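Missing here is one protein chain; the remaining ones are kept as they sit in the complex.
Chains here go by letter, A and B, matching the order in which they are written, and residues are numbered from 1 within each.
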Amino acid sequence: MNGHEKEKIIRHYIKSNIFGVAAYGGLLVCIIVFSIVPPFFGESIWTITKLSTLISDVIVMALMSVGAIFVYTLGYMDISIGKQVGLYATLMVIIGNKTGTLLWGILLSLVISLFIGLINGATGEVLKIHPIVSSVVIMMVLGGVSSIMYNNLGSRNISLKTIDYRIFKNPIFMLIVLITELIIITYLFNFTKLGKYAKAIGANPIVAQQSGINLIKYKIICYLIMGLCVVVASIFQMGYTGSASDSTGTGFEMNVMIALILGGMPLSGGMRSKVSYAIIGAFTLSLLNIGLPLIGVKPNQVYIIKAIIFIIVVLITCRKSKGMLPR
Amino acid sequence: MPKIERNATKIGGYITLKRKYTVFEKIIGTLALPVTMYLIMMIACYANGKMYYGTWPMWKTVLVDIAVSTTCALGIGLQFKSGRFDFSGGSIMLLAAIIAGTVSKNNGNNKVIFAALCLGICLALSLVVSLVYVYGRLPIIIATIGMALLYEAITTLIYNGAGINLVSNMQLKVFSSYPLALFPFIGGLITYIIYSHFTITGKQAMLLAHNQQVAVNIGINEKRNVIISYIFSGIIFGFATMIYASQGLHRAAFSSLSTVGSLFSNILPVFIGLMVGKYCGDTLGIIVGATTLSLMSYGLTTVFDAEMGSAISTIITGIFILAINVISAQGKVLTSIFKNKLKATK
Partner (left out) sequence: MKNEILFEARQMNKTFGATIALKKVDFTLRRGEIRGLVGENGSGKSTIMSIASGMQSASGGEMYYKGKKWSPATMVEAQEGGISMVLQEANTIPHVTVAQNIFAGREHLFKSFGVINMKKMFKAADEILDKFNIKHIRGKDPIDFYSFEERKLIEIVRCVEDKTEILVVDETTTALSLEGRQILYDLIHKMADMNKGVVFISHDMDEILEHCNCLTVLRDGDIIGHLSKEEMNSVGAIKKIRYMMVGREIGEKYYREDYDYSHTGKLALQLQNISFGRIKEFNLSLHKGEIVGIGGLSGCGMHEIGRAIFGVEKLTSGKIIRNNKEILNPLDAINSGIGYISKNRDTEALILNASIQENIVLPSLNDLQKRFFINPKEERKLTEAEIKTLNIKCHSGKQLVSTLSGGNKQKVSFAKWIAKDSDVIIMDCPTRGVDIGVKQAMYSLIEQMKKEGKAILLISEELSELIGMVDRLLIMKNFKVTKEFFRSADLKQTDIIEYMI
């Protein structure tokens, strides 16, 4: 291969991996900026406390995003994640208070999440509607149910009374759980047919079907996997404060979407999905949350900086070149 | 021979008929939903001793609700019909409400300034979104999410993130009560109707929506079309903001994409509108949808109390959305069963 061909191949590699390059690049820039600048303000990001804050800020988001990769690879989004977290956290507190252990609450949440995963995965094929519709419906139903529950409880906020939940505040524990989940999901995605089938279904469901993939079965499995990760995330969400309220989980699905987009995940899913995008996106967001105040940014201004960074990143990664306007 | 065909553009579903409906069928089809809902709610309320359902004061409140819900739905629906899922509407309304409200308050509560600002700001914000989409060449969902984040962030910055509270502002509040609420309502309707039926852009938008590749090949200018459509939807959102701004307390958006949630609650009239639209056209269909929804939520909050009522209303809205989507998707199946039954009776 001569030099010209080599150059073509490199250019092609960068273009097709532009998402990865931009996302990793973004994270790198963040790390560099937040390592260099804060010392001028007398702060540093590399202290134990700041790093622990980072982990606790990122843990819930990262756990959810990594699980959500399977569903986003299919090309679908789940708008109900936030309300699910709210419900699971609430159930865990209520049942935890009644039974003295978190186990039953967790089990019930798992059962419910399996049920929801089944609905989301199957309605697409069976009822022929777009799964985002079923997730919107679930969001509304869960929202209403949650309101009714808190209405009956008579307060907006409930907390664990007897259980010792200190372990959930331990950053080392969080890290271990996160890394475990990451390893499992990465393995399932890259070394078993689950991930490959998900990518195929997201890229072209007709070809997938004509290659022998049972669409309903694997869509359901993808939603189930995400559901499990959401339950785990809920445990940590509740565990950090030991409480739940009727607004727990608000906006989580949007944060997951933003984290994934920022991490380079194409919204249409398909072959170019990677688990790393979830981690990169989640960490970049949390890094911004923790790091921006360290360089003198006022809390109010954090939002606008995040919005601008989002737009810049997408302009680099998602631009379609010539042709029709993208849908 | 009657045959039904279906084509779905991503999420919106269209049902096209291969035969025409009679006037009788059209009226029944259009009125079935709202009338049924009215009757159900009336029975439920009377059964619980709340006799004021169906009285004029109720209608005054419900009409305002219908007004804001319809105008929002028209704004969303205009883009939805073209296959564009726009996430930014809610943030545009919030930002415009804050700016228009605060400026008018500081200028002696001038109604004219308020109305003009609502329209103007919404139009400008909407235009910017369309420019980002067209010249940034981003997928529509990502472009509108990005702009929503930006506008929300701005709401946290201006006036120190105070948001807007016009609930106790007697002069400006007139827009959110009968009769002045009808003015933006009719304004929004007229804008939508002009766009869909009277402009070339509206007609070409239909072509682009149904087969983008062919329309572009033929030479229809997509960019111009999109930008003009966003100008129109901006104006419609402007009308909606006039009512929305003084309906209650609006905080600046401190949690990301919180405005999107309020947007999703107005998507049901759009779905109902598309489905009922084959009887009476989508404009009337959306009004029907908004009416049905408002009647339901008023009825529910009457029978139960405010909290429970709105919770149950949300749940039922969700089920409604599901039912409508399933039914339009099954159109093929249902009507072929219907056809076979007809054949059997011949």
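In this section, a contact is a pair of C-beta atoms (placed from the backbone, for glycine too) under 8 Å apart; a residue touches a chain by one contact, two chains touch by 3 or more.
Predicted model only: the values in this text are computed from it and were never measured.
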Residue of B:T102, B:S177, B:T199 or B:Q330 touching the missing chain in the full complex: B:T199
Contact with the hidden chain (one of B:K26, B:K50, B:H210 or B:R251): B:H210
From A:T47, A:T101, A:T180 or A:S211, residue that would touch the chain that is not displayed: A:S211
Residue of A:K83, A:K219 or A:R272 in touch with the missing chain, whole complex considered: A:R272
Interface residues of chain A (partner: the chain not displayed): 1, 8-9, 16, 191-193, 196-197, 199-200, 203-204, 206-214, 270-272
Positions on chain B where the hidden chain makes contact: 5, 7, 14, 16-18, 197-200, 203-204, 206-207, 210-211, 214-215, 217-220
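We adopt the following convention: only the chains that are shown with their structure count from here on.
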Centroid distance [mean C-alpha coordinates] between chain B and chain A, Å: 30
Residues of chain A that touch chain B when the two form their complex: 79, 127-130, 132-134, 136-141, 143-148, 151, 250-251, 254-255, 257-258, 261, 267-268, 300-301, 303-304, 306-308, 310-311, 314-315, 318-321, 324-327
Residue ranges of chain B in contact with chain A within the complex: 8, 10-11, 83-84, 132-134, 136-143, 145-147, 149-150, 152-154, 156-157, 160-161, 212-213, 216, 222-223, 226, 254-258, 260-261, 264, 267, 307-308, 310-315, 317-319, 321-322, 325-326, 329-330
